[in-house]
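One chain of protein is taken out of this complex; the other chains stay put.
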């Protein structure tokens, strides 16, 4: 962990946390090699931590019609619309990894309309951004556009749910001034080196 | 339950639900006299249902510096900014009840600046709406304005957390075209009858 | 009249008003059972009072293709877009009464797109809100959409005129911090009681 | 009158109008040398015509703390914000005449912040544009800023009333596609000729 | 040159300028009869002056599918969207002259949708304003709409280039508080005198 604060709120010491939170955090560290700051920042409130990651797992780990890369596209595009540093940097890394394209994270964060994606993803992101930015205008037409592209009703729910979850997540990050770990900035970029 | 749909997505039959969801729903019915539609609409996805209400309970039932009425003010003001029918109607009812003022729900939904509330609530709602509508501009100045008004750091987290939770909730309601129960429209209005 | 101010500008005593204003005010009181504050607030300027209510009568009492409920929908939807407490509360009451639906006032104020209305009303309100919120973009296409739905050219004028009149009315209410009478909050809600 | 239409709605023949409308129109023609199109376009609805011009006279001809040029500044600035061709062109002419400055109409229409006016007018127009464009944010602070600059409470009402009246007027002009008379474009520009 | 400042930055004396700048300025004076202030304000930075006017000449003097009046329409419409006094006043004059219509400058500045132009110009200005105001949404559809109207690909580049150049120019004018010369206000209006 770096010296400079990862949150403007106090971050609890790992050994002061309830065992289930410790366990989750250590499992992440074992898998990823470091502890993403969101786990430490949210640990301040164990019940909210549990609920948040339960929701996260339910949507992001769910097997369904959306690929892992598509889910991360939704996260990155809507988090960029909210200018959320933590979510764009951390999920930009996941998007590079899952999408097997070292440019995709930056492209989706900057402007999905010109990113190296297909029409299916473009329609998905147009709907996602509408629900993120002007939810009161999201309606049956948007549902139908997604179904017409081949998304199932369950896929539509996943798209909307991910938008909703990161509407929450972005605001928690802004509230706490959550800092992205340095490690995220370069993850998944290696293969894009000009040889 | 009324004939017209309460969601544009299928709503599962109560007897097909996992026991813990049934239990929660029946407990609400016993207490309130009817089942708010959000429980039925979200039951389509049991894991997301559990996570959502766990988050809800963690924030909305938490004992802290915010009164129950103040929490509902945040919900109603930010949900009105998102033009979310379910959340404004349902939580407008709770605000009338907890705030013991039959006009408060409508006033906060229409324009909190002119509502029958004090400066503390006005500052709280200004910060909440900023985090809801322009989260990228929310920063240390907003935190300091809340602290200066006497809110604790934990109160600030509660305010931000509730804004975040209903940023999610509003989008789920727009996604599913969630209908408010008829019962909510009149709850808590009785004492405002002109005699 | 209640103790707390109904306007941030002085409100003249009834017995100091010109006879025609008194007469109009007493006629309203006889019919409604109370004096809506707009009559008292605008009485500060008798000539503007006369002109305002002459305009109001010319449009709102005019026999034409729009039903009374439809006219109130326009008032409520555009006044909600301007977040005008007086007009939303007072005309929400009229909308409940004329529309014979105790939920309609709240629904239209929150988000007309999901209200219990038909396609005719939805098209009418889309045009009305465009003229209210982005008048520079209102044009021949909008006129044609209304005509195609079956509105006559006189109906179109009525729609636009009502939008215009409440663009004025909302701003007078914001200028004067006009308070809605307590009586309005509950008018027309009785039949929605869950039995 | 020119061949091309001055309104997208039918314009009644002068000799078919009620005598009081004819009288008003002829009085304007006698004074101005031509009939401004607003009189002909609104004549389609005699009651609305009467109410509109009664309101107009009550505010714009009222003796008070605002100069005639200041009143026209409010009209031009708020009508330009609404991109209303008729009101900007017609009242830009009046502003040039009353303000005795042939550049003032264009300057206020384009950007009042850089116009050749003093701090009093700048504060007046800032308040007027706030009430015109974001009326829900107009409040006691804005009133106090005007009073601090030396405006009386009656002046404040005049400012707000004029903003309101042209919020109506602009929308009637957009509704009817009201054309400015050719004569208005050059009125009051003569003395600005480079010699 | 008038007494009041034409820029909030120092304006160099003509005789202190590099010879090529003097030459350009004197050529303009010889042709126009006065020195437009933009030449004096930008002369503060000779290299930027040279680059700016080289870009200007390359686009605005280029022979191509756009008429001189059409180019000025783009300048006036996009500069009005940015509320740039210098560019609207100066190029409004050029538009009146090149368009041989003394009303066109004001009409395009106020609202191009109702100006005395044809469908070709309306489509051109819709695309230009989109690129000026929401460039991130400008895309292949907009290109195709222009091509469908008969614009060549080189015309499309010209349209976009002019929008870009005045995006720069407007911001330089706002930066420096650049004042339009008095002479511009009346240029090209003479023939619109009502006879």
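Note that the chains take the letters A, B, C, D and E in the order they are written out, and that residue 1 is the start of every chain.
Throughout what follows, a contact is a pair of C-beta atoms (placed from the backbone, for glycine too) under 8 Å apart; a residue touches a chain by one contact, two chains touch by 3 or more.
Keep in mind that what you see is a predicted model, and the values were worked out from it rather than measured.
Contacts of the undrawn chain with the visible chains, over the full complex, involve A, B, D, E.
Touching residues on chain A toward the chain that is not drawn are 33-34, 80, 83-85, 88-89, 92, 102-103, 106-107, 109-111, 114, 177, 182-183, 185-186, 189, 192-194. On the side of chain B, the interface with the absent chain consists of residues 136-137, 139, using the contact rule stated above. Residues 111, 113 are the ones on chain D that touch the missing chain.
As a convention for this text, only the chains that are shown with their structure count from here on.
Rounded to the nearest 5, the angle that brings the Cα atoms of chain D onto chain E is 180°. Over half of the residue numbers found at the chain C and chain D interface occur in both copies, marking it as a same-residue contact. Placing every chain at the mean of its C-alpha atoms, the farthest one from chain A is found to be D. With centres defined as mean CA coordinates, chain E is found 44 Å away from chain C.
Between the CA-based centres of chain A and chain B the separation comes to 24 Å, rounded to the whole angstrom. Note on chain placement: the centre of chain B and the centre of chain E lie 52 Å apart, centres being C-alpha means.
Residues of chain E in contact with two or more other chains: 111.
Chain pairs recorded as touching, per the definition above, are A-B, A-C, A-E, B-C, B-D, C-D, C-E, D-E.
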